[in-house]
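Of the protein chains in this complex, one is absent; all others appear in place.
Right after this comes subunit A.
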Amino acid sequence: MGTPLLTLSGLTKAYPGVVANDDVSFDIQQGEVHALLGENGAGKSTLVKMIYGLVSPDSGKMTLNGAPFVPASPNAARAAGVAMVFQHFSLFDALSVAENVALGMDNPPPQGELATKIRTVSDAYGLPLDPHRTVGDLSAGERQRVEIIRCLLQDPKLLIMDEPTSVLTPQEVEILFKTLRKLSAEGTAILYISHKLEEIRSLCDNATILRLGKKVATCIPAQKTAAELAEMMVGTSLKPPKRAADVSSSEVALHVSGLNLPPAQAFGTSLRDITLTLHKGEVLGIGGVAGNGQDELLAALSGERLCAAEQVRLNGKPVGNLGPTARRRLGLLAAPEERLGHAAVPDMSLTENALLTGVTRQAFAKGGWINWAAAKGYAERIIHQFDVRTPGPHVAARALSGGNLQKFVIGREVLQAPHVLVVNQPTWGVDASAAAAIRQALLDLAAEGAAIVCISQDLDELMEISDRFAALNEGRLTQARPAAGLTIEEIGLMMGGAHGMEAAHV
């Protein structure tokens, strides 16, 4: 091995009140796929922002090909051969693919020439793209291609990828990995950020693990088990959620039949002929790539959108024409995906937020007067039982970190003893230990006889907690199949739109 492509030594960056990176050092070789592992808040993002010139380190040095590397801006980093694919896509919806690519380049060729180049490169790497399409009309996978092509056109020496697979189907992940392996074979180094351990084990040559801003270890991920990696990441051993004995009965808790709903807003997805049956004590996992009707399904189940009374039945009672409050009263509760603005009011305190959904079932209001003491007590109970890290119930929801607020939002519904609980992305953006706690709470709730619909894009999560699995695809729901024994290929096909798979497998 010659000189490493990129060396980091002693990088430190502090923000008021928190040290995001503390004396982090590691090397990346040419053509190496290097994983950066860590929980939320471990300092991964800050570290790559320093490499990409968005943030300058307080102390420490970087060298690129042996020469000092001090990028003052992303432009400088790009000029030095560092390119980055962002976690939240940095794309412009109203502009065309070619215009988006041009914006990420320092000296783009004229549009016509660029369009030809995009076609050539995208075909060469197996990521076909039409340069003239408007980005807003593309799927998540295609949008990511735009970002990757934008980077590839600049012949990067180092490609940084921040959680690239969170929005992809398993088949799309396979295509991406092929592209990345081809790049690495050509000598491009890749810094791959993820918390999906199996992906890292199959793709990456080396891994650097960060915990609370400090480097914990550098290892070869293929030689470690996923559990060992997780342990290094979290610092303690993680217990996988325990399942109680199967308590699901034949009693139907929720029944949806032939539900069709037009989208509530432009660019939304229509729900088409949704039929599902949920038994007491059962967890139904619903997978699918974002934007295939998840939000719409939650709205239809929670009562935010109404349908014909008979289309949704709760414990045999028709509730399709009832709004959220009436459904809550009957025991159908929901926790939507968007924490700030949908599940919780950002500027209201935790007590007020606890009151907002708890008021129907917890009797916090009598004759129009609010019993604040009871609401506060309830908020404190959530904070205590779900280990929400906050100074107290008077704190505004906005002030909580994503993971803590998520624990609060889920806890708020779980403690109301629902008959049916619908959750969307219950552990999105939550660190591993908090996610485990939330999953355990859902399983415990099911063990007590409640029925749970868990909509999620995290397939590992769904496989861990679901009794049965179904996938949403363009607003259609596949038949639910027992989760045990499903292979990743079968799941991928369910998500990709192969309906009626059952027939081929029974």
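Here, contacts are C-beta pairs under 8 Å (C-beta built on N, C-alpha and C of every residue); 3 or more make two chains touch, one makes a residue touch a chain; residues count from 1.
Basically, contacts and distances are computed from a predicted model.
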Protein name (UniProt record) of the chain left out of view, among "Phosphate import ATP-binding protein PstB", "Putative membrane protein", "NADH-dependent FMN reductase" or "Cytochrome c-type biogenesis protein": "Putative membrane protein"
Omitted-chain contact residue, chosen from A:A67, A:A94 or A:A185: A:A94
Contact partner of the left-out chain, one of A:T3, A:N75 or A:S202: A:N75
Interface with the unshown chain - residue positions in subunit A: 15, 49, 53-55, 73-75, 78, 86, 88-95, 99, 102-104, 108
